[in-house]
Every structure is written in C-alpha cells, then in structure tokens.
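One protein chain is absent from this view; the other protein chains keep their places.
Right after this comes chain A.
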Amino acid sequence: MSAQYEVVIGLEVHAELKTDTKIFCSCPTEFGGEENTHVCPVCLGLPGVLPVLNKKVLEYAVRAGLALNCEIASFSKFDRKNYFYPDLPKAYQISQYDLPICKKGYLEIEVNGRKKTIGITRVHMEEDAGKLVHGGATIATSRYSLVDYNRTGVPLIEIVSEPDMRSAEEARAYMEKLKAILEYTGVSDVRMEQGSLRCDANISLRPMGAKEFGTKTEIKNLNSFRALQKAIEYEIERQRDILEEGGKIIQETRSWDEGKGVTVSLRSKEEAHDYRYFPDPDLVPVVIDPQWVQEIRDSLPELPDAKRERLVQEMGLSEYDAGIITGSRALADFFDQVVAEYNEPKTVANWIMGEFLRLLNANNLEVAESKVKPRSLAALLKAQAEGTISGKMAKTVFEEMFETGKEPETIIKEKGMVQISDEGALAAVVEKVIAANPQSVEDYKAGKEKAIGFLVGQVMKETKGQANPGLVNKLLKDKLG
C-alpha cells in the first residue's frame, strides 16, 4: 500500500436466521431437502396469498441488534424491493428500507494489538430468494435452468457497517467478531460454506487526509475469511494502480475469482436497478413494546468481549489465548465445560489451543463435529496430573480419542500405556542409564543442571515412554547426589 492513499472499507453481511420456519409462512427452513419440497403458496408468491411475519424472526433480529449495541426501533416497517429474476417468485423481495429494525450500533475489533470500534449503520430483516439450477455447466451454455424455491422466504438479517475499516485485516477482524457475536446470541448458524453467512465488501481509496470518499466498488458474495481478505487486498492494489496511472475508478459490482485470485466486473452502475422501494401494503407496521426488548436484552448470553475479559481476569489466561478461545462460542463453551471438570484453566487452554485446534484444522472439522467430549478431555488431563500417564502419552491418547471418540481410560488400558511408577522397577533402569552415560553424570556433578534432562530422556527411551518422569527425576537426583 502506497503511503499517499487511504483505504476505506465497509461491509454488508447477510446472516440466515436459525428459525424453524420461514419469515412469512410456516414452511421449514431446514438446509437441503429435495428441490421444491419446503414450499407453500405463500413462499411461492402465488396469486392472492399474503405474508404474515414470523415473530421469532423479529425476536432474533432484535437479539442480534442488542448484541451489536444497536438502538431498537419502536416503529419499523417492511418495504418491497422490486426487480425481475426467475428465482424471485413475487418479482419483489420483502425487505426493510428507510425504517430498519435496528440502527446505530458498533462492535470492537483488535488488529496487531490495537483496539478499534467499528460502527454498525443498521440491521434489517428480509426474505431470501430461491436458487437457480442450470441445465449445463454454466448459465451461458445452459439450454434451460430450473429453480429450487426451498430457500425462498428463509429469514435473513442484513448487517451494514459504517465505512470504518482501513485495511483487509480490519475487515477480516470485523467479520470474525461479527460471526462470533451472531453465534453467541444463537440467532444464526453462521456457516459460511453453506451460505448462512455471506459478505459483500465496499472498497474505495482516497488521498491521505482527504475528507471525501473515493469512488467505490462492491465485491459480492465473499464466502470465507480467506476470500474476504484476499479479495480486498487485490482490489486495493487494483484501484491504487489505476489511480497512480491517473485513471478513474468506475463504480461497479465485482466478484472474486478464487481460482485466478482476481476480482472481475459483474455490472456497472449504469445498468444498476431502480428498485422502486415502497412500503409493503400487505404487512402492518412493526410496533415494538420496550418491555419485550428488555426481556430479550436480559436473556442475552455472555458475549465474546465480556467472556474474554473474564478468562483474562479470573482465569489468568493471556489476552491472546483468551481471544482465540472466545473467538467462537462452540470453542469457548468447550473450554468452560472442560474447566468445570478440571479446574486448571491454563493447562486446559494450552491443550485446546494446541492439540485440539491443530487436529480440528487438520481434519477441517468444526468444534461441534469433534468426537472428543469436554468431559473426556478433562479425564485425560486428570490422568496426566495424577501421574497415570506422561505428557507424551497423553498426546498419543488424545489423537486416538480424536479419531475414535473412545474414552481415555479405555485407550490407556487397551494400549497398556500405564506409567511405571514402581521405584523398584525403575531403579534398575536408572542404574543402567547412569552406567552407560558417564559424561552426563560428570556434567551434572559439575553443576550443569541440564544434564539431568538428558538422563531422564534416556530412561524414558529405555521404558518406551512409560516411566513416570517425576519419579525418574527424583531417583536420578537421589543416586547422583
């Protein structure tokens, strides 16, 4: 990034709400299912039908808004966004235009140790559209296309940020924090790969110190953190090159080509739609009782920032560790549950951030998909603390737990991994190792503490790792002196 330009980034994020039924009818929102089976006259927009708002959608939108520090509108309404597309059965989308349910919120991010507040302009409710299934490989080469309306009417919230981000890292941090908050509040599955969390990024450059925004481009449908960061980085470079050559940025919509690592133009603003928004006359305005908002506020769980604070203050974790553990509710809950059974937060944190996350990432799994239950990890750590197994054994046991879901006790028994804690049995090995390593014995006696570690290692090797290291240490020190 050249010094003379400042980057301005704003994000529009769509999150699918985790309700059982659709926003204006009682069809299931369940993902998948045979095409056009989760539909009814209402979500198909057949002639004469009318929408009726699902109150759970309203509750979830308010819940998300509160978690994002928003003001909740006491009076809100739905509007129609009119455009023609085969996957949009009424040829308009029911959305919210000038009176969204939530506005003026914010969330906090941290990049390279620096905290920053990012404003949230608004959160509004809307319905999702259907999905086109093309007869050929691409839309251009297809002789026909079919439409699956299962998704039609699935409730979404759109969260629009202020243009407060100044780098791809900040945008990514914002998205990660947003994802965590939506997950904590339980309003969304936040599965980016299934499309339940989608992001559009608005990017522009302006000369350092300038007040006015430069011309922006919008990158549509970024569906992973990686894509978000790479696409923004690419777009910043592209715009800077144009500006430095004296060119002008065209306001347009672009998409991210993951394979080629470039953004490509979708359509320019000249072709953009006039959506002709107007209040939907089929839906009465949404009037909200402040008492109800208070009830929702009272029911909010501990949010990531508060939880991180608690892990640092009360459990003595480092800011960094606490940040990672509270980055997802599933991980934080996992941590809490292990600690509830084995109250050594630092050890638990080390295990979670080390072995657990390593194996999850290597296998591309979510916390919820892990076969290891918190209680089992606690049992393993206890076994290690009690000296039943060594730290090294514990790692081997954990790998098997992760793979098979077996309890640690079972694995230890099956593998005969019980630690040798019998002084008599170890004494002979210790003698043997002392005899075989005179130089290390000399070193130790000359005051080189490190030498004892080597000798412990040799004993462990002799016993195939089953010796109790603490005991070996003690026996060696006794013998030597």
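Brief remarks on what is shown
The definition used in the following text is that a contact is a pair of C-beta atoms (placed from the backbone, for glycine too) under 8 Å apart; a residue touches a chain by one contact, two chains touch by 3 or more; residues count from 1.
In the analysis below, contacts and distances are computed from a predicted model.
Name of the non-displayed chain as stated in its UniProt record, restricted to "Glutamyl-tRNA(Gln) amidotransferase subunit A", "2-aminoethylphosphonate transport system permease protein", "GntR family transcriptional regulator" or "Electron transfer flavoprotein large subunit": "Glutamyl-tRNA(Gln) amidotransferase subunit A". Screening A:133, A:250 or A:284 against the full complex identifies A:284 as the residue touching the chain left out. When the full complex is taken into account, the listed residue touching the unshown chain is A:147, out of A:111, A:147 or A:288. Within the full complex, the residue among A:80, A:216 or A:230 touching the omitted chain is A:80. Residue A:92 is the one among A:5, A:92 or A:234 that touches the chain missing from this view. Remark: the residues of chain A touching the chain excluded from display are 41, 44-53, 80, 82, 84, 86, 89-92, 145, 147, 274, 276-278, 281-284.
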